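Left out: one protein chain. Kept in place: all the others.
Note that the chains are named A, B and C in the order they appear, and that numbering of residues resets to 1 at the start of each chain.
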Amino acid sequence: MTDLVPTREHTELASAVRNLLDRRSDSRSVRRAIEQPTGFDTDLWSTLCDQIGAAALAIPEEHGGAGFTLAETYVVLEELGRALTPSPLLPSVVTSAALVSAGGQGPLLERIAGGAIATLAWSGVTGPADTAAEVTWSDGALHGSVSPVLCGDVAEILLVPAHHDGGIGLFSVDPTAAGLTRTRVAGLDPTISFAGLTLDGVPAEVIELDAANVLATTHLVGTLSTTALQVGCAQRGLDMTVDYTKQREQFGRPIGSFQALKHRMADLLVGVQMSRAGAWAAVQAHVHGAPNADRLAAAAASYCGESAMAVAAETIQLHGGIAITWEHDAHLVLKRAQALNQLFGLPHQQRAALIF
Amino acid sequence: MTDLVPTREHTELASAVRNLLDRRSDSRSVRRAIEQPTGFDTDLWSTLCDQIGAAALAIPEEHGGAGFTLAETYVVLEELGRALTPSPLLPSVVTSAALVSAGGQGPLLERIAGGAIATLAWSGVTGPADTAAEVTWSDGALHGSVSPVLCGDVAEILLVPAHHDGGIGLFSVDPTAAGLTRTRVAGLDPTISFAGLTLDGVPAEVIELDAANVLATTHLVGTLSTTALQVGCAQRGLDMTVDYTKQREQFGRPIGSFQALKHRMADLLVGVQMSRAGAWAAVQAHVHGAPNADRLAAAAASYCGESAMAVAAETIQLHGGIAITWEHDAHLVLKRAQALNQLFGLPHQQRAALIF
Amino acid sequence: MNLDFTPDELAFRDEARAWLAANVPAECLPSMDTADGFVAHQEWERRLADARWSVVSWPDEVGGRGASLVEWVIFEEEYYRAGAPGRVSQNGIFLLAPIIFDHGTAEQQERWLPPMATGETIWAQAWSEPEAGSDLASLRSTATAVDGGWRLNGQKTWSSRAAYAHQGFGLFRSDPEAERHRGLTYFCFPLDAPGVTVRPIAQLDGEAGFAELFFDDVFVPDADVLGEPGDGWRVAMSTAGNERGLSLRSPGRFCAAADRLLGVYAEAPDPALSSAVVEAWVRAEAYRLYTWGTVTRLADGGDVGATGSINKVWWSELDVALHETALDLLGDEAEVASTWTDGYLFSLSGPIYAGTNEIQRNIIAERILGLPKEPRGAARGEPG
Partner (left out) sequence: MNLDFTPDELAFRDEARAWLAANVPAECLPSMDTADGFVAHQEWERRLADARWSVVSWPDEVGGRGASLVEWVIFEEEYYRAGAPGRVSQNGIFLLAPIIFDHGTAEQQERWLPPMATGETIWAQAWSEPEAGSDLASLRSTATAVDGGWRLNGQKTWSSRAAYAHQGFGLFRSDPEAERHRGLTYFCFPLDAPGVTVRPIAQLDGEAGFAELFFDDVFVPDADVLGEPGDGWRVAMSTAGNERGLSLRSPGRFCAAADRLLGVYAEAPDPALSSAVVEAWVRAEAYRLYTWGTVTRLADGGDVGATGSINKVWWSELDVALHETALDLLGDEAEVASTWTDGYLFSLSGPIYAGTNEIQRNIIAERILGLPKEPRGAARGEPG
């Protein structure tokens, strides 16, 4: 039963990432990263890839990866969530999951393992698994548009699901190809960057013509990866709020000593603990190929999303006025929680997957 | 705009009923009433009819009624809700509304105005308006069964909606007729009594063969009457809880001084106030024949039901251990709120009526 | 409800509705918390004032039309229904003006009210201080009596509109010896007075809806004190009651938003969200009916009192829930900035400002339900 609790190796990995982010992704660094043209700190990303091997963890060794599992990726993502770090790891993980699932894509996987920015331009990334692609493939080229796409404007590797006469396929596109327009869109959350893509006869390489199963697996991986970010984000909001209410005094006492506030924070802790337990178990179920893995993933996603939103709302409310200033990190927690809530399907859509 | 606030006459009527119930329907009396074979205190019912004219308020003067409106009935029901009084007024109001809507039923209305126990045996009373009747009418007789029916075992006037070849009709049945079986069922709430009815070729008098509109109006009146009971029940639970938490000491201070509890009771008050405002406005809209009356009724019902349930849950929780003893009234508030929640449709069913 | 408005009330409503239909700008004005938007909103106030719609409840001689409370709420409902611009003058006309009417001298009323009605003078409130938050009684900014007036020193924060407004108003501690809420005085002052520094605060949406104010020996003449020196707490409490009460948040705003939400649902109905959508509509409607009930009571004489706290809790939490539901409905569109995401971020300040909802719940519990106060400074374990 040891897989229900992170191992010592997982704990050490988490510490290593946290130490790095403490130094390189504090509040000031996050704000600087947001302002960069890429929307993230490219130096930090290089360090994450070189020192931690973040992008390579779940990629098989024969394709230049570390040959670990999604569990190790989960550990890194939870820390990135906690630090509110802008990062291309989520689309990278999703894209490599698609390629591993499709099979035989060594060269692309090697580039991703090395840190190339990769993304999957599919509305399933911001919605439920049964969302159709808005792109079609004919005569070897792609037509249509899709938005919003995670890191869509800066991706060096770009996969696009598209309809064709025989079903839904998965294609690879040169991000610099003629006919492809990529436009950064102003997101609700400045720490997660999106772009809109239009494809006007863009030449495409076939990865897999019958990609329905590949996309289902990819959606599952994306869902689980998002729960990691949500758990980290919720933990950050809770920590920040507990610290603040211990220090802030009103009516001659720390506001954290007021029982109504204590009970609300206690409820948040309960939610965060349950989220983490559910998310970790779902990741382990996926890694072990358990038959109920997709149900556990949907359950965890519905719960982690709502729990992170609840923490974020209280983070704002219990910080009071300073929460709604740009200088304070409380609003970043809120925007991150809200943005994550939509990824791979809203909680109610995840729940819909759990009933007949 | 005076109709959004009870008039002086309404306030005086409420006081008269409350004074009577303070004397005749205290906690001990309610428990005695529950034990009676009828399920309510017949003497108190006579007094309510004779002194207050409770059953006659909304019945036109030409049929022996007082010629007032549902607003006055609402006032009486809210007080009965507050006192948790077992009473046949709700089925009486519903039945007379059906007869008034059908027209030309002077003799039956006169008996109801005088205090005869009346009920409508229709599953719409415990469900949404579009619920079909489980009874059919052919060759002048009724066949089928319906349960649970408010005061079904003791009703002296019994109306039954039934399907026939031409649609749905409304019929009157002699409660002592052969072929009719009436069986008291053990309800969740001991202060509201129900029976199951089976009709095996019971002769029936036609009230109205095309009763769809009559039933729609009746359902609306029932919905509004239920909100009155809910508002009263919620107010009682809140009053009881506030009083208790002011007196009960723990850790050396009244538990009502603990902020977490204060905030929860503040939320309950907000809910009760909004409930009462919404319910009263919906009743007035119905009385004035406003075009949005049915929307306001559904809105009020969804809100009053949930608000009463919220108060009831906190009434139990904040009373602690004594709440779950038979001797204490807290559980009566809980059971009443739960039983009322189902009448004329659950909150989510009321909401469903408000969207396309 | 429109159940039994008087003929006069109906005529008033029709007049307002017709004027708004003809005059509300088709395009949204730029945000009032930008330089351009501020000017555009001031121009709109001028237009309202020219037609005597800017302060309908004020007496004729200071720019109003002596409208009753019922008429005022009717106007507000029509105003939001018409999608008219936000009121850049709201701090002045809703928060300060009631105090000027009650506590101002005739000279102050003449000097301050007419330019407030026309939008020529825009007022900023200076309530909070960095260390005080919800606890107004622990304000530290000082006022020192000098020849002919006072010198103000200290810092205020969360001053709404202050980035572009002309005048400010707020409480300063004029008697350092007096305890907590004694010894405060209520001042009005120009924001360009020597010694005042205005530092805009960038908000979630990137705009400067609030500012910090720094006071360095700012001179204010005696003529600009509202009420008696030392009596500022009592004077201010009437504003606080008013701010939390009917004035700031008329139901029209939420009913209009709920209608827009129904519109979003209608475009792409998701049955799993229908309950939340209807819930928002029901809550807006309940707020409208509750508020109309209160208005009816007040029209017969009476005081909003602590029930203003019920309003505040209700509308502010309804507003957040309504916008959250909208974002859920929008799905992936909600990842991208839009008027709904802006509205969502704005709604989050509702439960915080004008007395946090925690303070409001304390008021409801203690002043309406009569629950005991938290023990303070009493003997061990005894309620104080």
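Please note the rule applied: a contact is a pair of C-beta atoms (placed from the backbone, for glycine too) under 8 Å apart; a residue touches a chain by one contact, two chains touch by 3 or more.
Please read all numbers here as calculations on a predicted model, not as lab measurements.
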Check your understanding: Out of C:P25, C:P271, C:G305 or C:G370, which is the one that touches the chain we can't see?
Key -> C:P271
Check your understanding: In the complete complex, which positions of chain C touch the hidden chain?
Key -> 271-272, 274-275, 375-382
Exercise for review: For the chain that got dropped from the picture, name the residues of chain B it touches.
Suggested key: 123, 126-127, 147-148, 185-189, 192, 194, 248-252, 258, 260-261, 309, 313, 316-317, 320-321, 323-327, 331, 334-335, 338-339, 342, 346, 348-349, 351-352
Exercise for review: Against the chain that's been left off, what residues of chain A make contact? List them.
Suggested key: 1-5, 242, 245-246, 251-254, 256-257, 259, 262-263, 265-267, 269-270, 273-275, 277-278, 280-281, 284-285, 288, 290, 296, 299-300, 302-303, 348, 351-352, 354-356
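What we mean here is this: only the chains that are shown with their structure count from here on.
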Review point. If you tally the C-beta contacts, which comes out ahead, A-C or B-C?
Key: B-C
Point to revise | For chain B paired with chain C, centre-to-centre distance based on mean C-alpha positions, whole Å | key: 41
Study note, to complete from the structure: Residue ranges of chain B touching at least 2 other chains are 259, 262-263
Check your understanding: If you look at chain C, which of its residues touch at least two other chains?
Key -> 358, 361, 374
